[in-house]
Each structure stands twice: as C-alpha cells, then as structure tokens.
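A short worksheet on the structure shown next.
Left out: one protein chain. Kept in place: all the others.
The block that comes next holds subunit A.
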Amino acid sequence: MFLAVREMKHSKLRYLLIGFIMTLITCLVFIISGLASGLSSDNGSSIQNMNADYLVLESDVDTRLDRSVLSEEILDEIQDLNVDAVPLGQQMTSVTRDGMDQKMDVTFFATDADGFLVPSVVKGKGLDAGHPGHVLVDEKLKREEGLKIGDVLKDEISGEKLKVAGFTEGQTFSHTPVIYITNEKWEKIQQGFSKKGKAVVNAIAIQGGEDTVDKVESSLENVEVVSKEEALESIPSYQAEQTSLNMMIAFLFVIAAFVLAVFFYVITLQKTQQFGVLKALGAKTGYLAGNLIGQVILLSVISIGMGVGCTFGIQNLFPEGIPFTISNQMLVQYSLLLLAVAVLGSLLSLFRVVKVDAIEAIGRVE
C-alpha cells in the first residue's frame, strides 16, 4: 500500500474523477434497487407479508392467484390431512365511499375471520365472524383517500356494503390496497359472479414445511403448491416491473466493472516502464500487484461508501408517493458485489503487471 496511497495522493484529480464515476454508479444501483424493491412491495406486499408458508392453487393456471379456482371440498380435504389451512378468496374490484362518486381500486382478500391470514391490526379492530360486514383495510386508503374507521364502502360490482372496522399496513396486491373481508361477506359478493350460486375460493393458504407440500401434492389432484415468492412473481405486472429494473441493475454492475477495468488498464499501460524500473530495482510482481489491488479496493470502498450516503441524501428529495425501500441486507449485498466486480475488472491490469519485464528499464529513453 506504500505505493498505492502515495500515487493516489499525488494524482488526486485522476482518482477523484474515477471515484466520482464509481460513486454515481453506486448511487444509481442503490436508487434503482430501492425503487425495484419499493415497487415490489407496493405491488405485492400482501403476499410478501402473508403469514403463510405456501399457497395451494389450481394447477395449469401459471400459478396465478386471480385465475385459480378451488372448491371448498378441497379445503376440507387438505384440513383432513392435518394441515393448517385457511381459504383465500381474491377479487380485484373498485369501491366507492358511501355517498361519494370517487372510485377506488382495491383488492378483496377473503378468509376466515379468526384464521392465520388476517394481518395484525394497527388501528381499530380486526375481522369478526360476528360482524360479517366489518372489514380490515390497508392504511394506504387512509393515507391517500382519507378513509376513516366507521366509513362505509360499497362494492361497485356486487353492490355489497362494507364497514371499515380497522386498519392494517403493508397489504397491497397489484398496486392496489387490500381489503380483508370475512368468508360470509365473500359468499354474498361471489353470488354476483358464480352462476352455480356456490362460493369458491382462489387459493388455500397453508403453514408447514417441505413435507407438508409433498403430502398435499401427493394426495390431491389438479392442485399445485407454490411458495409465496412464486405467487408474488405471478401477480400481473410484477414480472414486467422487476425484470426491467433488475436488468438495469445488472447492466450497472457490468458498466462499473468495465469503467474500472478500462481506467486501471490505461493507467497500467502508461506505467509499463515504471513497473519495469520497479521490478529492476527489486520489487516483486506480487508487491506491485498488491498495490494495484489495494488501489482498486481503496477507491471502491470510498466510492461505494459515498454512493450509499448519496443514496440516502437523494431518497429524502423524493416526493412522498414514490415507493422506495432499501434494506441493510441489500446495501451490504450490493456493496460487496460492486467491490467484487471492481476487483474482477482490475484483473486485466494485473495481467499486464505480471507480464512487464524488468528489462524494460534498460536502454530506453522517455
């Protein structure tokens, strides 16, 4: 590091510029991944936060919750296997507040009022089998539409009325807030759709491990057990959003690798003769390589650190509505990945350093 630090101190501008580029790239990586995960939870936080391990869906529906249709007999069959299971009905619709014309897009999640799918209440009361008309609403509706406890909502399709009993948080599906309703209400709403007049559910949520999955899949026909991640990815628009953002992130990693690779390669080429001199003076290749890697690591660590700081700074400038979440785990993971990519990019220069012959120092005028 003797040479690495002194060179960086001496050629400040050069290293500052490249450090600045690295900082910007890091910052962009974190902003885009923050948006990606923000959008992801804005889109499907109800699935992400769901207190279940697996969802049983109808087979041959591309694991899409909205397409799957299961009869209640299947629920009984699963429960007969001694598996913790509750039904999940899902319906995207729009509701209006009683006495107003403004429509709001929402998703109904119907389940047992005392089942494990009902999320924790942050304000008010939860579902109650005794009051089938009471619903638990995601607080996004409170935040954005000013909904209050006690407000009455009307389903535009079935015309059923729902009373807001309490609020929960982190419950969205396909970017719409989720309204948890009781099975009893669900049956009424469904009568509007189902010609047979018989309630159906979209999925059955189960708790348990791999063995439970095997048990269910082997004893029931025409069903498929999917993990929460698979169900999440099957939400319409989820894949499209995430794929494009993740592609940008992947490209940023490639760009970071190349920018650093080119920078250090050009600098190394410039210093070929100097490396020759140092080798002639008795510097081992390993020593010179160590200094090069040292520079890359030092530069990357500082730039990534500044990039992280910059991300938090920019985050504060975002308008309220932009979904942006960044976890510490993601910060650490991506920082390490960027560092690894930077070191990988410097391998090309390392190869040059190894190849420089000490004899370059003799008989050359420059």
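The working rule: a residue touches a chain if its C-beta (ideal position, glycine included) is under 8 Å from a C-beta of that chain, and two chains touch if they have at least 3 such contacts; residues count from 1.
Everything below uses one rule, namely that contacts and distances are computed from a predicted model.
Engineer: Just to verify: the chain that's not displayed, which of "Phospholipase D-like protein", "Selenium metabolism membrane protein YedE/FdhT", "HEAT repeat domain-containing protein" or "Putative hemin import ATP-binding protein HrtA" does UniProt list as its protein name?
Structural biologist: Of the names offered in "Phospholipase D-like protein", "Selenium metabolism membrane protein YedE/FdhT", "HEAT repeat domain-containing protein" or "Putative hemin import ATP-binding protein HrtA", the one UniProt assigns to the missing chain is "Putative hemin import ATP-binding protein HrtA".
Engineer: Quick one: say which of A:130, A:150, A:282 or A:321 touches the chain that got left out.
Structural biologist: Result: among the candidates, A:282 touches the missing chain.
Engineer: Which parts of subunit A face the unshown chain closely enough to count as touching?
Structural biologist: Subunit A touches the chain not shown through residues 2-3, 6-7, 9-11, 273-274, 277-284, 287, 357-359, 361-366.
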